[in-house]
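The complex is shown incomplete by one protein chain, all other protein chains being positioned as in the whole.
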Amino acid sequence: MYFASDNSGPVCPEILHALTRANHAFAPSYGADDITQQAQTRVREKFEAPDAAIYLVATGSAANVLALSALSEPWETIFCTADSHIHQDECNAIEFFGGNKLTLVQGDDKINPEALHEEILRQEQRGVHGPQRGPVSITQITEKGSLYSLDELHSLTHVAHEFNLPVHMDGARFANALVALGCSPADMTWKAGIDVVSFGGTKNGCLQLEAVIFFDPGKAREFELRRKRGAHLLSKHRFIAAQMVEYLREDLWLRCARNANARARQLAEGLQQANFTLLAMPRANMVFAKMSRATYQRLKEAGVTFYLWNSMEEGPAEETITARFVCDWFITPEQIDEFLQLI
Amino acid sequence: MYFASDNSGPVCPEILHALTRANHAFAPSYGADDITQQAQTRVREKFEAPDAAIYLVATGSAANVLALSALSEPWETIFCTADSHIHQDECNAIEFFGGNKLTLVQGDDKINPEALHEEILRQEQRGVHGPQRGPVSITQITEKGSLYSLDELHSLTHVAHEFNLPVHMDGARFANALVALGCSPADMTWKAGIDVVSFGGTKNGCLQLEAVIFFDPGKAREFELRRKRGAHLLSKHRFIAAQMVEYLREDLWLRCARNANARARQLAEGLQQANFTLLAMPRANMVFAKMSRATYQRLKEAGVTFYLWNSMEEGPAEETITARFVCDWFITPEQIDEFLQLI
Amino acid sequence: MYFASDNSGPVCPEILHALTRANHAFAPSYGADDITQQAQTRVREKFEAPDAAIYLVATGSAANVLALSALSEPWETIFCTADSHIHQDECNAIEFFGGNKLTLVQGDDKINPEALHEEILRQEQRGVHGPQRGPVSITQITEKGSLYSLDELHSLTHVAHEFNLPVHMDGARFANALVALGCSPADMTWKAGIDVVSFGGTKNGCLQLEAVIFFDPGKAREFELRRKRGAHLLSKHRFIAAQMVEYLREDLWLRCARNANARARQLAEGLQQANFTLLAMPRANMVFAKMSRATYQRLKEAGVTFYLWNSMEEGPAEETITARFVCDWFITPEQIDEFLQLI
Partner (left out) sequence: MYFASDNSGPVCPEILHALTRANHAFAPSYGADDITQQAQTRVREKFEAPDAAIYLVATGSAANVLALSALSEPWETIFCTADSHIHQDECNAIEFFGGNKLTLVQGDDKINPEALHEEILRQEQRGVHGPQRGPVSITQITEKGSLYSLDELHSLTHVAHEFNLPVHMDGARFANALVALGCSPADMTWKAGIDVVSFGGTKNGCLQLEAVIFFDPGKAREFELRRKRGAHLLSKHRFIAAQMVEYLREDLWLRCARNANARARQLAEGLQQANFTLLAMPRANMVFAKMSRATYQRLKEAGVTFYLWNSMEEGPAEETITARFVCDWFITPEQIDEFLQLI
């Protein structure tokens, strides 16, 4: 039973088959091949964005920091949450690639438009002395599994655009959010005012696939140079492109996400019936449940792999802590039941 | 009437005379001259630190970021307060020179040892994913004019050293703190566990003088290379050195600081008598007073130059805001009285 | 007929099968899985280096710049050739990751020990003013297809170590060099004084596989942090590790390299018989031949894909230019013959 993360499961067989199909004859390297063109075309179609510039990289951190460094100047600050991946989990990659400071907008989990407005205002009282206002970065779904509604996205991008600040979406779990909202990729991005997306596939059944989508291609050339200078341009590019072609073909991406979300729901309901308190009923594929440290230890000893959330491993057995359960495309209803038996 | 900052007053005549005395014949450049040696010797004597490595630079930001980048690795985070100069007023210089993230320790103004301990603990739950623990940076006196007692400094450095983290002191107003505590430079620094100090002179009557003092000279060579690479090595070095020789001769530095602190006290008491609420009775040379926006406007129109603190210029006339008054070596009791007449 | 580069061919079927075998069940991410351990063990065995620290990344540029930035300080200069990949083909990645300057050692293609000695001496006449001496980076085989003998490697590393400078080997075509020398991996690396190797697999039949090998593991932790901060740590790490396990199993890597080298030899001999002048008889998998621009155009129109070397596409038809032909694991004797028919 494995709920540690959605990057610990296997890859969808369809994705590996796509690699095999792509594996014949010679092809130009560094993205000049036909499959890369197909991948870009398919993304443009799915996002209804015929002019978008699309780039593929191997890690979500690379997608985030290359996108944000292209959107900002080194003397600017990026507005995000205290839980955001760019702040918590990238070992100062954004400070390295972009040179930026991160300004943590107050609030629990999702960014609140009023808090954002206030924080942006605060960042303009010191002329050249303080960091200048920069991009806003939103994670959909958030690191705590929450889902921004389309209205919430509209309100946030409206605040940012009032100050002419671009908005980046960290979409490491883009598909999970999309099926939860039941809207179109365009609805959740450019139609909602998002300027650039990190569109993730790795956490949803791909081998290694992250795309950066610029709806305004004005930064395209700069991004290509930043990607190369960051040593993130893959030489045998057809093999990352083949993943995208397959990922978006016949809705593989949506099927994977739907299963992950459904399993999280099944898990959450089971936990509630077992009288666990949830931080929230999951909209996507992550469940956060409170439990005593004793229960946490017992489950681990029973062979369940999962992480705590902002809590210490060590401490009093009776203390209540929060555990994170992540479901991916691969997990089955039976496995969830098996786990629920256990508790 | 000028209370905007202690970098807007003139330079002590003694300092300019020292430049004139230094201005004869040829001398080796880049710090190989005799006056630079005298300056270093004098700092070592005053700080009772015979092995200390001492470097002179032209700005306080340079002193801070060069010192901190030498104390840290780019993947580390620096612990400081939300008000600290390195966070608020250096336009991402530390993110540039050091590549670091800044972790803002919760609390109002001064760092609290418990909050520091908790924040350091929090920064170690994600292996290589999160920023690593780095130096602690303390401002003495703080940007809000508060003074750390020797006991408070001991407690903070004790927490940092428990985790083998070095401690930097931003001493832009070092002398003002020193005369307020009435202790020795050694007491307030290495004897209290401080590893490196930015020892400022510019805000206390010098033309342009900031020293970085490493009590452990192990980083000396690295610092010299960082200073040069940062384009902060002055060629006609004898002239910045001459300021330090004079600054520390016959306690010029203490006399200047004592006047500034006394004037702030005089100002604070006058404001209280006039029924202004102070954030605190000043220990050093800065006074923070609450007033209505109307009063603020009236004083400005009457020709008083001073800044607001974390407050907006625009807003309702009756709203209470906080104003900052800074006194320097140059301001006289008569000027304070004149201002107090005004209110 | 495709001689553009050894990153344009397909992937060895064995490598893709290895991915499929690795694709079952859950596994820890970020390199904590069993396959990663197997990969590291296999590299240590093949290199007779039980203490070596081994890291896997997706691009050769990442391997080079992460390795060199860990070996150097930002104020140091790296000694390499004017043709080296880190200078010519990484879009200032080393200036970005390491902050270093590159000092181009004079000479044609391979570094000459005397020239290296002279250049190192020259970099030490200006105290802190000039860049400081840093690592030496050697490419084996070179970008011009040349092979360093073991004696040549010994002489170069001897010069570097006299000055306590570490030596890095860019081994993008490591296996091609190895089979050409007919020595062991240990002979060509640590036994010859190499401190760190970028051990490439991508250009020799892998999907995407580059390893950085530190024979002295002292920099291991720093490298892990640099890799993460550079956004180069792969989440589904088992799939890059599986490539290494397979690559080194039953000498797949040597078989691929032997074919590539043999094809280059076959091609070179055919070109000579057709009265083309070669820059040199190839020792590994790259052939450089002089031809008129007219011939170059004719071959391109006949469907041969290959690049010029330091020559312009445009120019007089009769001018003699140099063409580069690269052979990879996939090319067959028949394809070479077919090409030779053409000329």
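Quick notes on this structure:
So that you can tell them apart, the chains are marked A, B and C in the order they are listed, and the count of residues begins at 1 in each.
Following the convention adopted for this analysis, a contact is a pair of C-beta atoms (placed from the backbone, for glycine too) under 8 Å apart; a residue touches a chain by one contact, two chains touch by 3 or more.
Quantities reported herein were computed from a predicted structural model and do not represent experimental measurements.
Annotation: of C:Asn100, C:Asn204 or C:Asn261, C:Asn100 touches the absent chain (contact as defined above). Interface note: of B:Ile78, B:Cys91 or B:Val212, the residue touching the hidden chain in the full complex is B:Cys91. The hidden chain makes contact, of the residues B:Thr157, B:Thr202 or B:Asn259, with B:Thr202. Among C:Pro131, C:Gly171, C:Pro185 or C:Gly230, only C:Pro131 touches the chain that is left out of the view. Hidden from this view is one chain, which touches chain C at 74-77, 87-92, 95-96, 99-102, 121, 125-126, 128-132, 310, 312.
Even with one chain removed from view, chain A keeps its contact list with that chain: residues 30, 73-75, 128-129, 132, 222, 224-229, 233. For chain B, the list of residues touching the undisplayed chain reads 2, 4-5, 7-11, 13, 16, 19-20, 23-29, 58-62, 64-66, 90-93, 96-97, 202-203, 207-208, 225, 228-236, 239, 305, 330.
Heads up, the rule we're going with is that only the chains that are shown with their structure count from here on.
Among the remaining chains, B is positioned farthest from chain C, on the basis of C-alpha centroids. Between chain A and chain C, the centres computed from C-alpha atoms are 34 Å apart. Mean C-alpha positions place chain A and chain B at a centre distance of 41 Å.
Counting partner chains per residue, chain C shows two or more touched chains at residues 225, 228-229, 233.
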